[in-house]
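Just one protein chain is left out here, and the rest sit where they should.
In order of appearance the chains are A and B, and numbering begins at 1 in each one.
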Amino acid sequence: MSRYIALRLLQAIGVLWAAYTVSFLVLYALPGDPARLLAGPDATDVTAAQLDTLRAQFGLDKPLVVQYIEHLGALLRGDLGTSLPTGRPVAELIGEAIPSTLQIAALGLLLAVLVGGGLALAATFTRHRGLGQLLLALPPIGVAVPGFWFALLLIQWFSFGIPLFPAVGNQGFASVVLPAITLALPTGATIAQLLSKSLVTTLREPYIDTAWAKGAGPGRVHLRHALRNAALPALTVTGLIVGQLLSGTVVTETVFSRPGLGRVTATAVAQQDIPVVQGIVLFAAAVFVVTNLLVDLVYPLLDPRIVIRKRRLPRVRVAATAGASR
Amino acid sequence: MTPQTPQEPVLVIEDLAVQYRTPTGVVDAVRTVSLRIERGEKVAIVGESGSGKSTTAHAVVQLLAPAARIARGSIRFGGIDLVHASRGELRAIRGRRIGLVPQDPTVSLNPVTRIGTQVAEVLVIHGLADRRTAAAAAVEALRRAGLPDPELHARQFPHELSGGMRQRVLIAIAIIAGPELIIADEPTSALDVTIQRQILDHIDELAAETGTSVLLITHDLGIAADRADRIIVMNQGVIVEEGTPAEVLGAPKHPYTQALIRAAPSLNALGDVERVLDRLPKETRVRVFGGRAGDPFTVRDRSKGPLATDPSGATDESPARTVLVAENLVKDFALPHGGGVAHAVANVSFAVPRGQTFALVGESGSGKTTTARLALRLDDVTSGRVLFDGRDVTDARGRELRDLRRRIQVVHQNPYASLNPRLSIRAIISDPLVAYGLGDRTERRTRAAELVDVVALPSSVLDRRPAELSGGQRQRVAIARALALNPELLVLDEPVSALDVSIQAQILGLLASLQDSLGLSYLFISHDLAVVRQIAHRVGVMRLGELVEVGDVGTVFADPQHEYTRALLDAIPGAGAPVVQPG
Partner (left out) sequence: MTDTTALAAESARASTGRGTAHDDTFATTSADRFADAAASREAGSIVEEPSAPTAADGRTGRVRRLLATGVQHPGTVLAAVWIVLVLVSTVAPGLFTSQDPLVGVPAEKLTGPSPAHWLGTDQLGRDLYTRVVFGSALTLQAALIAVGIGLAVGSVLGLLAGFVGRWVDDVVMRIADVLLAIPSLLLSLALITVLGFGTVNVAIAVGLGSVATVSRIMRSEVIRVRNAVYIEAAFASGNRWSRVLFRHVLPNSAGPVLVLAALEFGTAILAVSALSFLGYGAQPPAPEWGSLIATGRNFLTTAWWLTTLPGVVIALTVLSANALSRALDSEGRRVR
């Protein structure tokens, strides 16, 4: 078991290294002049000499391979580089932004799981066909709604219409509610879609008939037999859902003028602050990798068919159905 | 509960009708069905797919598909009309008073719950035991259901048990609460024959011990004849015949029953198939199959070739008498995660006589399909030799292999999967011709039409897609495609196991008459000894990758040498059935 964990940790580090390489290639090796970007979007009158100075300052005059290795070396020491406009360490910028983002992301995830999961359960549980159909029609709408627009509607209704929550800022719990709801909408809708589809399929499985034939009531059949089996496939996309939450903060924090990772990202992109953008990308990849690592460790406990064994790079978690019949 | 007199039947179904809503309209799955089951009686409902037998069984426990609706009729069980019973009443009956043994044990147990818990759940649901006593009772029920080591298996999960063991678990679930009626819905159709027999024996013993009534649903008349006190034959949603096995099998009144008995391979004591088709007329034979093997559009040299082959005077191993020879075939698979190798096929040798059928028989995992793939060169051997028409083709590659494929064609097991859903039947049949660039467009169209005629399909199917055809029709298309190149050898991989018995008989008849007319050689893969007896000339019995017995069909069936062959033969249902051969 401990060997398995060690191996999975190694693989996780491998993915992170690959993510670093991809982001390096995108940000430094694509055609374009990083130095000109460094000079800033408004710098139209920089001279060639000034650009050279900039290149030397950030090591951009060295061959790409050398830059790559130097950056990687710095990364291993925990150094993500320095933000260009502010001159502050990227790690510090990200670290400061995490708590505020964590608040809305945690509440958002909670809401998404509760509402999305509840909706899926209710839609498949109800005996009223019309009600079930109606409930199942909701998640597709949730997925199709632009997040930034939904956020503005929330502000219009619950800050200006009925003044329940503040429209902007970061003061206390009330200011967390609307951003969290904004984040929860697409995530919850995704969870509801996945889980309801999975539930519908599971409820058609022969072992559900076996449960009915035992004389089990609907509560026992749905909760004890169907839900656990149906939730397993949904669990495999936890990493993607967390990633979705993270990228949702860019729009959400912009609309609600909250500090946080999303705002840092939006600002960095606007100022073409390459080190910060790379730092954020690496952070997101790290969150994804850690989430999947946790899911991978928990999964065999929930699904006895999965036997821990060597696996290659972690993929979007895959439920290999090993229950072949021989 | 109402008090009952001993004479009162356990179950009375009167005038039951069940309808299915489908996207294209309403289908009457069950039209008018009335039946009764006495206390301690074993009743079998026999019928083919869509006959309404399973729907009738599921209507009893009110576990119909969501699209189904009971249109009229009543189902009385213990004084309650189950059709109009409340959900609470139904719940009190299911599992407690009616036990259900489902069709496919491999998917009928909750994969994430322990065996013991699943068995004990029945008692917990009905308040018959608390958690601890239920667990002990579950182990006892598993023991009664014939599961070895019940204490150990109770702690395991379904995927750790074999199919047969899982069916025993489901039997334990059905019997643990001591029901008055057990409904067994095709309980063994997903299991190997030898296991099939053990399971059915065990259900019989349990029912006899406890005096429980049994309603057995099956597509196999042989099983019904062996097991039931009374047989009910269903077709198209109605009961066409009812009586004791001796009455139904010995003196069938309804033409459908007669046809079913004729078609059932296990009841066919003569060991022969009805040639539904006459031999093809000579001019058709010459016109459609007159060309050279592998190249139908050439004018053949009439003095040679399979039609005119005279095997007399040739030795057994010579190409004139054997079309395919397999010598010491071995196929190893590397086990995943460095677990060494497994022998899928170990040292198998056989020969397919020209113009005859060689059958490979075995249960799942016996390596029979892998052997066929090796002979076909769809897989590479680990060691051994394959000789086709006297030539070593073991290492044939590229062009040589493609030339070989022209003379060996395949018919796959599952006609629902083996035809490209996007192509018309015409395109499917002419696909091999196009692949080899044979003939022009008109010639290929003509040939497709002729071939459709040869396999006795109406020419109207040519422009249709596979989805518009039934399973039997699709298998005829697959045969027509295999014949398109004028091959010498057909590899038939369980060509009838996906089909109902009456369709099975028609396809087997077609294959036999084609062989008679065209002198084709068949390598026939099957798990069903009864089918093999009908069609094959020589047979090889495989077990765990080894060929345990080879011989002429008559010899092997009359005097099996290997104990495994004997076990297989004993497992064929319907052995003791009092069949009067009609006609």
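Going forward, a residue touches a chain if its C-beta (ideal position, glycine included) is under 8 Å from a C-beta of that chain, and two chains touch if they have at least 3 such contacts.
Because the structure is predicted, anything quoted here is derived from the model rather than measured.
Asker: Just name the one of B:Arg285, B:His412 or B:Arg445 that touches the chain not displayed here.
Answerer: B:His412
Asker: Quick one: which of A:Leu102, A:Leu153 or A:Ala174 touches the chain that's been left out?
Answerer: The missing chain is touched by A:Leu153.
Asker: For chain B, which positions touch the chain that isn't shown here?
Answerer: These residues of chain B touch the chain that is not shown: 20, 22-25, 27-29, 48-51, 103-104, 106, 163, 189-191, 219, 236-237, 364-365, 376, 378, 402, 405-406, 409-410, 412-414, 416-422, 431-432, 434-436, 456-458, 460-461, 463-464, 467-473, 476, 478, 481, 484-485, 494, 497-500, 502-503, 506, 527.
Asker: Could you pull out which residues of chain A are in touch with the chain that's been left out?
Answerer: Output for chain A: 15, 18-19, 22-23, 26-27, 30, 32, 37, 140-141, 143-150, 152-153, 155-156, 160, 186-187, 189-190, 193-194, 233, 236-237, 239-240, 243-244, 246-247, 250-251, 254-255, 265-266, 268-270, 272-274, 277-278, 280-281, 284-285, 288-289, 312-321, 323-325.
To be clear about the criterion, only the chains that are shown with their structure count from here on.
Asker: Using mean CA coordinates as chain centres, what's the gap between chain A and chain B in Å?
Answerer: It comes to 49 Å between the two C-alpha centres.
Asker: Using the touch rule from the top, collect the residues of chain A that touch chain B in their complex.
Answerer: Spelled out, the residues of chain A in touch with chain B are 205-207, 209-217, 220, 225, 228-229, 232, 302-305, 309-310, 322-326.
Asker: With touch defined as at the start, can you tell me which chain B residues reach chain A in the complex?
Answerer: So the residues of chain B touching chain A come out as 61, 63, 91-96, 99-100, 102-104, 106-113, 121-122, 125-126, 157-159, 162-163, 170, 173, 337, 364-365.
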